[in-house]
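To keep things clear, I will list the structure first and then write my remarks on it.
Excluded from the complex is one protein chain; the other protein chains are retained at their positions.
Right, chain A next:
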Amino acid sequence: MSIPQDLKYTKEHEWLNVVDGVATVGITAFAAESLGDIVFVQLPSVGDTVTAGEVFGEVESTKSVSELYAPVDGEVVEVNGATTDTPELINSDPYAEGWLLKVRLSGDVPALLDAQAYAVLTQEN
């Protein structure tokens, strides 16, 4: 399974791409594959604040429900409405079309995994 080299990862299987203080957040291909076909996603609204380590939404597949944990503190500046309308985008293109949120960071970027460390984590799973 592909793990893009230029992204950062959490142990909870989110990916992050931080550019100019704004983090684009999604879930990894590994997470999407483990969940199965995603049929529902619940996301916060633009203007909501998220707190690192706290739940900001959920994804639901045919068989299971998973909570989404914010990897950073900040304000939601954009939500990918395409994923709420077409949740299967998260399965088919988790690192591009299937992104979930853009968050303007209000604090420091926490320690995250690089692609290599994330690859090790998913192999352990």
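Keep this in mind: a residue touches a chain if its C-beta (ideal position, glycine included) is under 8 Å from a C-beta of that chain, and two chains touch if they have at least 3 such contacts; residues count from 1.
What we mean here is this: contacts and distances are computed from a predicted model.
**Q** Looking only at the UniProt record of the hidden chain, which name from "CRISPR-associated endoribonuclease Cas2", "Tetratricopeptide repeat protein", "Aminomethyltransferase" or "Allophanate hydrolase" is the right one?
**A** Spelling it out: the chain absent from the display is recorded in UniProt as "Aminomethyltransferase".
**Q** Given the contact definition stated above, which residue among A:V46, A:V65, A:A96 or A:A117 touches the chain not shown here?
**A** In the complete complex, the chain left out is touched by residue A:V65.
**Q** Could I get the residues of chain A that touch the absent chain, sorted low to high?
**A** 33, 36-37, 39-40, 58, 60, 62-63, 65, 91
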